[in-house]
Structure formats: C-alpha cells, structure tokens
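Okay, here's the structure, questions in a sec.
With one protein chain withheld, the remaining protein chains of the complex are depicted in position.
Chains here go by letter, A, B and C, matching the order in which they are written, and residues are numbered from 1 within each.
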Amino acid sequence: MLKVGLLGAGRIGRVHAQAISAHPQSRLCAISDALPEAAANLADAHDSVARSSDEIIADPDIDAILIATPTDTHSDLIEAATRAGKAVLCEKPVDLDLQRAMACQANVAGQGQPVMIGFNRRFDPSFSAMKAAANAGEIGKIEMLSITSFDPAPPPVSYIKVSGGLFRDMMIHDFDMANYLMGDVPTVITAVGSSIVDPEIGDAGDVDTAVVTMTYADGRIAVIKNSRRAAYGYDQRIEMLGSKGLLQAQNVLENTVVKSTADGVVGAKPTYFFLERYMPAYQAEWAAFVEATLSGSDVPVTLEDGVAALAMAEAATRSAWSGGSVRMDEILKPVAK
Amino acid sequence: MLKVGLLGAGRIGRVHAQAISAHPQSRLCAISDALPEAAANLADAHDSVARSSDEIIADPDIDAILIATPTDTHSDLIEAATRAGKAVLCEKPVDLDLQRAMACQANVAGQGQPVMIGFNRRFDPSFSAMKAAANAGEIGKIEMLSITSFDPAPPPVSYIKVSGGLFRDMMIHDFDMANYLMGDVPTVITAVGSSIVDPEIGDAGDVDTAVVTMTYADGRIAVIKNSRRAAYGYDQRIEMLGSKGLLQAQNVLENTVVKSTADGVVGAKPTYFFLERYMPAYQAEWAAFVEATLSGSDVPVTLEDGVAALAMAEAATRSAWSGGSVRMDEILKPVAK
Amino acid sequence: MLKVGLLGAGRIGRVHAQAISAHPQSRLCAISDALPEAAANLADAHDSVARSSDEIIADPDIDAILIATPTDTHSDLIEAATRAGKAVLCEKPVDLDLQRAMACQANVAGQGQPVMIGFNRRFDPSFSAMKAAANAGEIGKIEMLSITSFDPAPPPVSYIKVSGGLFRDMMIHDFDMANYLMGDVPTVITAVGSSIVDPEIGDAGDVDTAVVTMTYADGRIAVIKNSRRAAYGYDQRIEMLGSKGLLQAQNVLENTVVKSTADGVVGAKPTYFFLERYMPAYQAEWAAFVEATLSGSDVPVTLEDGVAALAMAEAATRSAWSGGSVRMDEILKPVAK
Partner (left out) sequence: MLKVGLLGAGRIGRVHAQAISAHPQSRLCAISDALPEAAANLADAHDSVARSSDEIIADPDIDAILIATPTDTHSDLIEAATRAGKAVLCEKPVDLDLQRAMACQANVAGQGQPVMIGFNRRFDPSFSAMKAAANAGEIGKIEMLSITSFDPAPPPVSYIKVSGGLFRDMMIHDFDMANYLMGDVPTVITAVGSSIVDPEIGDAGDVDTAVVTMTYADGRIAVIKNSRRAAYGYDQRIEMLGSKGLLQAQNVLENTVVKSTADGVVGAKPTYFFLERYMPAYQAEWAAFVEATLSGSDVPVTLEDGVAALAMAEAATRSAWSGGSVRMDEILKPVAK
C-alpha cells in the first residue's frame, strides 16, 4: 500500500485525488493547498486530512508525493520531496525556466528517488496501442509523425500571461508525445505561430495557433499543429506514416449515435476537453506510478523526459519569434559555469 | 460490335441509351417508344433513329433488344424478340403476373437466345466485392443475410396502384440480391407490412414499410427491410454474418467532406436515388451483357432468376396479407393444366 | 446512504458489487452466495461481510437487496425481500416461467416496495442518447426499429439447456430495448430460428440464430436479429427509422486506432462482451436505482417491464417452434382461476 500526500487541490489535483483513492494499492493520506479551504474540502470528500506541504513532505509515514501545484513551485517541491526520501509524481511542465529544470534534474540525480513527470497522454489507450503497433513493426520503418492537438477554447488572457506561452504550456504535451512515439528527440525545430484566434493573446505576447516541424538525425520528420480553439471540442489526433502503412489515432467521441436526415449524417462530437478525454489515461498513469514505486522498477516517464520536452518548447519559442530554425544541441548545451 | 435496338425511351430507357452509346462494342441503332416524340428526342441525342418496336424486332441487322417498356409488355416482347433471334436484356420485373412470367420462361426455353434480366444491383462494385469475399470464404460459412433498402421518397399513389405492390415493384430487387448472395432460394417466406409512411398508399391496397424474413433449407436466415421513404436519401446497405465474421456494404456518399462544429460532426448524405447510386452498376450490367452475347457465354442473370424473384414477391405478398408464413414450393408448383 | 445486501457473488454479482462500492451514496453491507467461499472472497475485496440470504433479507439495517442469483430463485427472493420491506433490484429475467413471473408481479403489487429489473442496456449512454433524440422528435414519427444483437461466442451447451432458450435468455434484453425505445409492446410477434452456429445447440432444443419481427397497433414494425456468435466481438447496434431520418447507435470499439496498409484499412474491433461494453451502463443503472430509492421516485425499469419482456420471449419461442405468428394478447391473458 502506497501512502500518498497530494500537494495542490485545484482542478488537476482533484483528478489525481480520485485516481489515488480508487486505486486498491494507494491511500490518499494528506492534502495541501495554498487555499486551506480547498485542501479541506477535497480531504473531506476523500476521507483524508488537510495539512501543509511542509508537514506532508516531512511526514515519515508518507511514501509518495503527488505535485499538482502551480508550475513555478514544481522544481523546489521535487527537490524537497526527493531529499525527504519520497517518490514523486509531478505534473507537467517541470518548470517554465529550462535552466531551473536542468538544475533540478542535476540536484535530484543523486537522491535516488523515483521522479515521474505527469505526461498523462502516454497512458491514453489509443496512443499506447499506436505505439505498440509501431514498435511491433506493423507499419515498417517510421518516416513521418503528425500530431493534431487543438483545445476547445482558449484560456483567459490572464492565464496566458503567466503560462509560459503556448509552446511551454500546451504544446509541451505534444513534444513529449513525439519523443514517446519517435523514441528520440529531434535535432532541429522550426516553429511558426500567430494570434489569429484572439488578437489579445498576441497582445499578451503569445500565439494561439502554431505549427512546429521537427527533423531527426535519421531523416524522419514530425509536425505538430496546435490551436487554442476548436469549436467542436477537444481534437487530439495522431498519425504515423511508415514504410508499410499508416497508423491513425482518431478522436474519442461522446457517444456512437449517428443521425441521418435531409441535412446530412451527423455523429457525436469529440469529448469536450482533457478531463473527459483523458480520465482513463490519468488512472492508468497513476497505476503505472504505483506499480513502479512499489516494485522498485523504473518510472515510465522520467524527469529527463520532462526536461527534454521543455527544451523543445524553448527551441520552438525561439524559432517562432526569430523566424529561423533552432538546433536542439544549442538549447541543450551545458549551462556555462 | 453489337447492334442494339432499345424499346422504351423513358427514364430507365435513357439510362440504358447512355450505357449502350458509351460502350465501345455496342451501337444504339434504333429506339422505339409509345410516345414517338420521346423516341425521337432520345434518338437525336445519340445519333440514332426512332422506329416502331415491331420494326426494330423484325430488323435482321439488329443483334440485341433492350426492353425498357412498361412491365405489362415485358413477357410479350421477350417472346417476340427471342423468336426473332435476338439476344435480350429486359428490365425487371419479368411480369407482375407470376403465371405469365413462368409461361414466358417456358416459351423462351426452346428458342436458344440469351435473355438477361436487368437486376442491375448485382453489378454494384460494393455488392459484387461483398459476394466475392463471401465466396472466397473470408467470413466462413454464411449464417445470416440482412438487406436494408429504403427509397428516398414514395412514388405517386397513381404509380403505386399499377406497380404490383411494394413486394413486386421495389423489394423484387432485394429478393434477387438475396438469391445472388445466398446462392439459393429460400424455402419459407414471412412478411409483415404497413402503410405508416402514407395512409393513402394503404388505401390503394399497398404497404410502404415492410420486413420480410426468409429461411433456407440449410438453416440460414435472411431478412429484408424496405421503406418507401428515407428522408436522408437512398439507403442501400447489406450485411452478411458468417462463422468467421461480418461483411457490410455501406452506403455510397455524395462526397467525402466532413464538417465538425459545435452542432456535431456532419458527413455527406447517401447519394439521392438509384440513378446516382447505381450508374456504374448499369454500365457494368451492360458490359456484362455485351461480353456474354458477343462471346456466346451464359448471361449472368437469367430469366429463371427473374421468375424466382417474382415468385418470392408473390409469396411475400400473400404472407403480408394473410399473416402467416408461405412455403416457396407452394408458389412455384407447376401450373395446373 | 443506501445500505445494500447483495445476493449472488458470481460474475454478474461481482459487477454489481463494484458499482455498489463505488457509488458515494450506497454501501455494500453484506453478500450471500450458494457457495460460501464465493461470498467470502467477494466480501473481502469490498470490506463487506458474507451472510446467508435469509439473514440479509431479515436484517432491519439493510435498505435494499440486489438479486444476482440463478434465475429460478428470482421470483421467490423478490417476494421475500419486498415482504421484508426492502427495495429490490433484480437481474433479468424475472423468471423463466411467465406464469410464475406474473404471479410474482401480483404478489408484489400490494407491498409498496420499489422493484427494479436489471435491464442494464437502457442505461447505455448511446442507447439513452438515441431514445432522447427520438423522443425529441429529431427523426419525426418513428416507423421502424431494427436491433442487431450478437454475442461473441455461444455459452456451453450445458448452460443452454437450463437457460430457458435464446429468446428468454438472450433476446429478452432486446425485447426490453424495443419496449424502451418504442414506448409500447407489440401486438404480434413472429420468430424464425435455427441452430446453424452449433448443431449441438439444436440437439439441446434451442436455436442459436434468430430473427424476430414485431408489429405494433399503430403500424410500426420492429425486427430483432440475434446470433450466439460474432467472431469479431460483441455486436450491439440499433437503428430507428422515422419520417424525418434515421438514428443509429453503432458499436463501441476497443480503441480509436486505424491502420492502413496494403491489406486494407483496419480499425479496432467492438469491445469483446457485455462486461467491457456495458460497464458504464451497470454503473448508471445502479445510480438510477439509488436515486429513485432514496428520493422515493419511481424506478425507471419496473417489474411490469420485466414481465412484458418475458411475455415477448414466450411469444417468440412459441412462434419459432410453431412456424406461425403469435398475438401478444394470447400470451398475456389472465391466468385462468
């Protein structure tokens, strides 16, 4: 039985609380939040208790910490929790600042505690089935990857301003998915973006629509398309072209009802957003963390994976604003002493 | 080169005229119609000439006769044309009267001329691909057949009154399709029907909605659903269940465009009616007739096939009005002398 | 909080145990089974206790009884539990014997306790969305219903022998679905069946493949197709034709991955069987029972619904073996004193 402390009782914290409670081998022992009432309410709903983050991390009875706090606290909490001997599952991204994330990675390296980053989409049943099929050689040698990833509606501009920008906040999921499916990081990244959905997003210094092209050392190519708005719901599709065929992961629909009338043949929309689409993935992610932690095996998504995706977001950001391609080895070169 | 006389310049006659003209090995030499102007107009459009049916049948330069006249003339014209040594392609049904059709079959039997019945759907690319897959054993032993066949809108009640009724006029295509796909005629037929689309159709003594169940000597079962009205277009689908799987022939759509909005995911409707859906089938049907006639091989749809489908229509009609099942051997027993 | 006793710890009992445990407003207080070890094991997994059925029914602290025992015990247990003042959710069918089920209905009528029958498919998200769309008039006036319901593989012949036959054991779900979607029971039922999947099923006195046609007082028609074997998984599809269009509920697939190669375009199969397909429906069914019981409102599926479906199974069985149509009013006429 894994005794778990949850840091953060916001929307994503509540998703994790449910997964922790429902898993037969984990127990939600304590919850913290900057808003004590939020922690208390969530603790109530799960027969748990509200405590401070410091207390939770210091409690020798807690085995694992789930970090679901604001991004700018992630690195510090990862370091504190691993120093205290805890296993950690931390929400993405590791940090908005690549240098800080790389330092965190270096600091944690010596602690020997498992740190898993919450790239939940790796645990989506269709995406993992796609990876299994690709790995099994069902479409031969992979040549091209294409990810379509559109949110249903843009967040408030106030959020945009502190989000780190589309590439670090939203596309980071797709960068990790590319690394997961391609089994490698790209060598060159080229990004274009615009604020065609909402000019205020542009005024806030961000883009809301972007296409990123990535090339790999062996000649493979990946392309990621992001938009902050898809009026029809959460559009999450992936295609892989190989020497023997194509794999596609299509959208998950609200139901299977199709209506044919004089106006056309109408099917259900994709599920509305990530809570609807990825709930099974959050559960499978948690199960994978519990399994790895209890068995002592490697976690399936590492802090290094988190840093790699962040570095790609950094490269894409630079490319979009400079208009040129960016080499990943320029981004990932060691911090000057 | 097959020299062809076309009897009938109505809607279906015009379809055939086009197929005859377009085929590199057939020439449309003459056209007749009860309305001389119709024949003349169609002849003009195809560099052909308008003549009387008698003249066309009597012309030794004509090799083949395509009969696209009203149903009550079919048997007489088939007999006249074969007596004159012509190959014949006759539109379905052979006759509305089963006894007359059986007599026609007997009369023609001795002439040695090929007579093909225009069950065009056998030549639909999807239905013939389905039959090929079933024959190749791709779904194992066939156990159940299900045909959905809905017209977009009912014909005028004036037409209904002379049509012979839904089973002889509309479902006859599906009876033939069942014979084609199952490779056998059923032993027992049970029909239910109602005039729920339009009570005036009921007042005219017919049904507009019907389901027919058929059982075969070896235990297979087939079901045919007909409706005179599908607001979304021509619904023409077939399913075959076998010991190893299912084959489905889905509808042909107007185009491949799909629109996703807040209202749902909307695809194109099925093509509107038989002219749109089955034009390639009419062309393939004509090509098969030309090929068989010029090569001297058997025509792929025989007069016997036409009589069998008509007998099934007769059985279904009796069943729907009596409320009980009807054995096919009662329908097909020899005419008493 | 609803305190629940579960009678029966077999496959379907375990499904219900999970739904009861997971629901925030119900508690699984006790479990019984003819095999005490089965009850004990399931109780262990759910922090519950194993007791006898008699004890559970007699316990004044238990509010509701979920009956998941063999069919031949259902009527007795429903009567005992309602006499003891419990709310009841009983698995389908009410009984294999229609007269016994009708007597049970009469006996229970005076008790005033809610009795709900477990027709879980009514709670399938796609089927309930379909009903909502039909009720909202989205396809106009309903004219025809078509249900395809194939199991992935036949049960052992030993099970077949005690099952009551395909119509009472398997198609009963589809009869209830027809009643649910059509909002009425049919007036006449005609069934055909054969044992083409497995002759041993025929030797055991049952069919494995069947088609039932039902007509309604207002002219509507319904058709149900059943097969004990679909090599590709659980095939559960429904179509409703109306004056303005068609509603289809399609299969739920294992995932959304599609693979295109030189061999074709391959998508995932339907989910394998009812546990995979209908788990959300079992949860929604339980939630509906809890809601109705705690609020005092009517249960959404009544004992009368259970008797009606059983009566249709009776009619279909008679029709299949007699070869003729059966009127529902002959089946449902009051038991002679």
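Just so we're on the same page, a residue touches a chain if its C-beta (ideal position, glycine included) is under 8 Å from a C-beta of that chain, and two chains touch if they have at least 3 such contacts.
Treat the numbers as computed from the prediction; the structure is a model and nothing was measured.
Within the full complex, the chain left out of the display contacts the shown chains A, B, C. Residue A:Val223 is the one among A:Ala22, A:Ala40, A:Val223 or A:Ala287 that touches the chain not shown.
Shown as candidates are A:Ala22, A:Ala45, A:Ala103 or A:Val197; the residue that touches the absent chain is A:Val197. In the complete complex, the residue from A:Met1, A:Ala106, A:Met144 or A:Ala262 that touches the missing chain is A:Met144.
Note on the undisplayed chain: of the listed residues C:Val266, C:Leu294 or C:Leu332, the one touching it is C:Val266. Looking at chain C, the residues touching the absent chain are 230-233, 235, 253, 259-270. Although one chain is hidden here, its contacts on chain A can still be listed: residues 139-141, 143-144, 146, 148, 150, 188, 190, 192-197, 209-211, 213, 215, 218-221, 223, 225, 227, 229-232, 235, 241, 243-246, 323-325. The set of chain B residues touching the chain not shown comprises 22, 125-126, 129-130, 133, 138-139, 244-252, 254-262, 268.
Keep in mind that, in the parts below, only the chains that are shown with their structure count from here on.
Taking the mean of each chain's C-alpha atoms as its centre, the chain lying closest to the overall protein C-alpha centroid is C.
With chains reduced to the mean position of their C-alpha atoms, the one farthest from chain B is A. Taking each chain's centre as the average of its CA atoms, chain B and chain C sit 41 Å apart. The mean-CA centres of chain A and chain B are about 58 angstrom from one another, to the nearest whole unit. Counting partner chains per residue, chain A shows two or more touched chains at residues 260-262, 268.
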